[in-house]
Structures are given as C-alpha cells and as structure tokens.
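Let me begin by presenting the structure, written as structure tokens, before commenting on it.
Complex shown without one protein chain; remaining protein chains in place.
So that you can tell them apart, the chains are marked A and B in the order they are listed, and the count of residues begins at 1 in each.
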Amino acid sequence: MSATPRPYGVIAEFDTPADVMHAAEKIRDSGFLNWDVFTPFPIHGMDNAMGLKNSKVGWFSFVGGVTGYTLGMVMIWWMNAVDYPIVVGGKPMFSPFGAFPPSYELTILLGSFGAIAGMLFLNRLPRLHHPLLKHGRFRLATHDKFFLVIETTDPKYSETETRKLLESTGSKRIEIVEE
Amino acid sequence: MSSHGESEKFVPLDLSRWKNLPIVLMVLGGIGALIGLAVDPKQFGYSWLLAFMFAVSLCMGGFFLTLIHHLFDASWSVPIRRINEHLGAMTYQVLPFLFIPIGIYAMAPAIGLHLPSLYPWMNELLTNPAAAGHDHALQAKQPLFTVAGFFGVAAFNFVMWFIFARGLKAWSLKQDETGAAECTLKMRFYASLGIFVFAVTLTLGAIMWMKALMHEWFSTMYPVYYFAGSVWMTLATVYLVAAILKRQNGQLREVLKQKQFYFIGSLIFAFTVFYAYVTFSQYFIIWNANMPEETFWYAVREKGNFWDLGMLLIFGHFFLPFLSLLRIDAKLTLPVMVPLFVWAWIMHFVDLEFNIGPTPHPNGITAGSVALDLACLAFMVGLLALVWLRNFRAHAPYPIRDPRLAEGLDMYVAPSDIATAPGHAK
Partner (left out) sequence: MAEQTNLKLAPPPRSLERIPLVQNNRSIGWISDQIAQIAEGKTPMWWWLAFIPSILLATMLFVMLAYLVSTGVGVWGPGHPVMWGWAIINFVWWIGIGHAGTLISAILFLLRQKWRTAVNRAAEAMTIFAVMCAGIFPVVHIGRVWFGYWLFPLPNSNSIWPQFRSPLMWDVFAVSTYFTVSALFWYIGLVPDLAVMRDRAKTKIRKFAYGLFSLGWTGSNRHWSNYEKAYLILAGLSTPLVLSVHSIVSLDFAVSQLPGWHTTIFPPYFVAGAVFSGFGMVLTLLIPLRTICKLEDVITMRHIDLMCKVTLATGSIVGYAYGMEFFIAWYGGNPFERTIFMNRAFGTFWWGYWTMIACNVVFPQLFWIKKFRHNLLLVWILSIFVNIGMWFERFEIVVTSLYRDFIPANWGYFRPTWVDIATYMGTFGLFFTLFLLFLRFLPVIAISEVKGVTPQADPHHPLGGAKGGHH
C-alpha cells in the first residue's frame, strides 16, 4: 500500500455548456484518448465535439428482440402443438396469428433487457467507487457545473502541458484529482 | 443533426425533362381510359372508382396533415404546410368532378346505360326491388342505402370539404399578406371543427364508396384502415414533393431543412406501423371469432390472385418499409426515400385493388383490368398534379409570415418586448 495517492487526472471546471463544448473540441483535436466530459444533463452535439462514434446499444437490443420473438414462437408451437396438443375452439394447434401476441410481448421484453444490459455493459456500470466522486467540487457535476477530465493514463498527458492546454480553453478552475 | 453531409444527400435533381409529365400522364391516361371505356365499359366503372379512391386518399391526406398541424400548434411543419393546403383544397376543386362518372355508374341501370350499377346493392334496388326487399343486409341500412342516401352523403362530403379545406387555405393565404395572429386563430377554429368533419366525411366516404361494394360486410375498423393507408401514402408523397421543391424553388430552400425531412420520414415510419396495427387487428379479430357474416369478406380475398395481393400487402405494405426506415439516417437518405415513395404508391394501389377488385373479379384481377386501373389513375394523377402546380405557382411557396416559422427553423428571435423601445411597451 502506497501512502501517497497517485494522481488520477486533471479536472477543469466550466460554467456553461458552450464553454465545455468548445474545450472538448480542442481536446479532441489535440488527440487525447483517455478523457471525458461530465455534465448534469446530456448536451446536444457533445458526442460530435468529443468525436464519439454512434453508440452500440442498438445491437444488444436487436439481438434481445430477435431472441424473444423466436423463443415465443418456438415455445408456443412446442407446448401447444407438440408436447401436449389440445383442440380448443376448432382452432389450429399452432397458428402464427394466435401465437403472435405473446411472442410480440417477449420481443419487447427481451429487447428492453438487451438495451439496458448493453448500456450497463458498455458503461461498465454499476460500479461502487470512482476516484472523481471523492473530489469535492465534482459533486456539482450533477448540479450546475460542467467538467472536463483528462486522465494521467493518457499517452499525451503531461502535468504542465496538459494544464496549460486546459487553461487555454478558458477554464477558471483546474485541479488534480487523486486516485 | 449535423449540417455536413447535406450537400451529398440531396443531389440536385434535374427535372426539366419531367416538366411535362402531368400533361403526358393525363393525355395518355385519358386515351387509355377512353379505350377501356369502349372495350370494357363495366370494368371502366371499377377502374375509375379505384383511381378516385386513390385521389381521395391523397387529397384527404393533405387535408388531414393541415388539420393536425393547427391542432398540435406545430412549428416544424410550417414550411411544408402550403403543400398540404393545396392538396387539401383539391378535395373540393377536383374530387366533385371526378365523382361524376361514379354517380353515373351507380345509377347506370336507371338511366338506360345497359350496365349493372357499380354497387351490387344499388343494382338490386334499381332493377329488382322485390329481391332488395328480402335482402336483410340492405333493408337494415335503410334509409342510408338508397339513391338519395348515396348522393346525399357525396353532396354532404363535398360541401363540408369546400367549407373547411377552403377556410384553412384562405386564412393561410391571408396571413401571407397580413402576418396577423388573427389568421392563426381562425385557422385553429377551422381545424377544431374540421377534425370532426374530417372524421365523419372520411368514414362516410370509405363506407359508401368502397365498403359498400360488399354491403353485407361490416367492420368498425374499416374507415380507420382506409385512413391509415391514405395518410401513409400522402406522407410519402409530401416527402418527395418537398425534396423536389427544395431543389427547384429558391425560397423553399431557405426553410426546408433536414429537420422537416426527418420528421416527415418519422411520420411515414409511424404510419407504417399504425397501418399494420390496424390491418392486423381487423383481420385478427375476425379470424378469431370466425363468424361467417364477417369472414366471407376475407374468404373471397383468398381466391385467385387476391391471395398473392394479400401476401404482398403483408410484406410490402409493412415489413419492407418498416425495415428500410428503421435506421435513423434512412429518413434523410434520398436513395432510400425516393424508391420508398414509388413503393408506397404501388402498395396503396395494391391495397385498393384488394378492396375493390373482388367485386368485379371474384376469381382475381386480370392484366386488362389492372391496365385500365392504371390508365384511370394516370389520368387523375396528371390532373391533380396540374391543378396542384397551378395553385402552387399562384401563391407563396410556404406560409411566409406564419408566427411559428422562426421556431420551426430553430432560429432564436428575441421576443417582441425586447425589440420594442421602452416607450412603446405596454
């Protein structure tokens, strides 16, 4: 156990969404990799400003939905037409019409599970601890302030240069966050 | 939505070669229809009816989009509203004239045309009153299903459309000059009563003109089913018209942005689903209850090539557009949307064939009947396009002084009390 905490990154605080967005554009263009922006609400256009690609959550949901529909159809066919067929109301043992409503519901159910599980997986959530949450000012990231954090693990990180770069974006308050 | 990529997506369309298309369609379609009339006068009536119902879909669709624009107090749709208003106006400018042959055909046996009436119930009533007296399904519908009822409904519809579609358009044009808030309020007033008028007239039209071809059949969903398909097809048309106008008209280029196209695209998607929902519900409920007085309507549509048309509708009217519009960016991609427009027209045509066809052709439609259907359709579409273009050229291409225009374009305009000098503030 080391007694001196390692620095986690450098954090810059901003007052308006426009300021943090311009800062993000600058950091993106400087080629940083391990950095992020923290805001009380999603800012329209920030993904672009950070150079993020379209989220992959959709694929998880799609796989979930297809599984749900197939599962529903196969289950109903097997239960009502194969394993224990009973004639009811002169209707066919299995019909895609009658089996549609439950299969449809299962499509939605598993599609939703896919979307949520995909989101949590891609965000590596839930997590019980995060270095930033210990930082005093960071509490305002869910209130009314906007933060930009560059991690020390970034290959381009340098204690003085990065700080200067952040200063040039107009942040009034730049601090080091400890691990 | 970012602004880059706009120039690649909207490749300029060179439409000078297509300038005469409406006239060509009208003339060729008209000649074809006349030949058809000479060769197979009975089929001509049904073909004309099919084309007429297509025209009703388009005009009523435009009327509906205008109505909901005002009811929702929407702003994004201001730039496309003029397109819809001119479509809606044709409900009284064109449709009454197109209805005349249907009126004649409905009355055919009574006016010495040596043809059966377009509508079997009317035929019964005019040629064999004794049989009509024993037709329970017909007797139940008295006095609606009489000659007076039939023409009364038509007259009612056209008068209502004249009052309301015209009112909406007139106040909109007035606002182009004055920019007054009063015009917006007037349009809202017309829209508020108009939506009821729309519901009632569309219901009556769908029942009396199309469902009545098999008057023994009944379904509460039927007008909604026709409505869903109509608005779907109209939206695809509005998308295409807007995309063309964005190229052709410098004024519209300033206001038709990605947002407008994206939203129309989303609405097309929504109505794709709504149509499927309504169609499936109607079929599913009738299939499940399995009562002969209802199932016969579908049973006759499983014969001959109507079976294939039904399958085509399931996959073509729903699955194909659904899957192609699922991606967000598809709604802004012209190589997707232009074929989709063509496809929507084909599907609505097939849908109408599915509804109208079995009355004259119990064993399936023929190449000849489809050709005559298409000829009538070409004539009407050419005519509608001509009237529409005439109207469009006569007025501003969009509501230029609509108070919601700035909001619809996401422009920040300082509120009026900041703009006015302190001395003028109330």
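Here is the rule we use: a contact is a pair of C-beta atoms (placed from the backbone, for glycine too) under 8 Å apart; a residue touches a chain by one contact, two chains touch by 3 or more.
As the structure is a prediction and not an experimental result, all values here were calculated from the model.
Judged over the whole assembly, touch between the missing chain and the shown ones holds for A, B.
In the complete assembly, the contact with the undisplayed chain comes from B:Thr203, out of B:Thr203, B:Gln248 or B:Thr333. Which of B:Val27, B:Ile163, B:Val273 or B:Val370 touches the hidden chain is settled by the complete complex: it is B:Val273. Across B:Gln258, B:Thr333, B:Thr359 or B:Asn391, the single residue that touches the chain missing here is B:Gln258. The set of chain B residues touching the chain not shown comprises 1, 3, 6, 71, 136-137, 139-141, 144, 179-181, 184, 192, 195-196, 199, 203, 207, 218-224, 254-255, 257-259, 266, 273, 277-278, 281-282, 284-286, 288-289, 291, 293, 401, 403-407, 409-417, 419. Mapped onto chain A, the interface with the missing chain covers residues 15-19, 21, 24, 36-47, 50, 52, 54-58, 61, 65, 75-76, 79-80, 83-84, 86, 88-89, 91, 95, 98-99, 101-102, 104-106, 108-109, 111-112, 115-116, 118-120, 122-123, 125-130, 132-133, 138-144.
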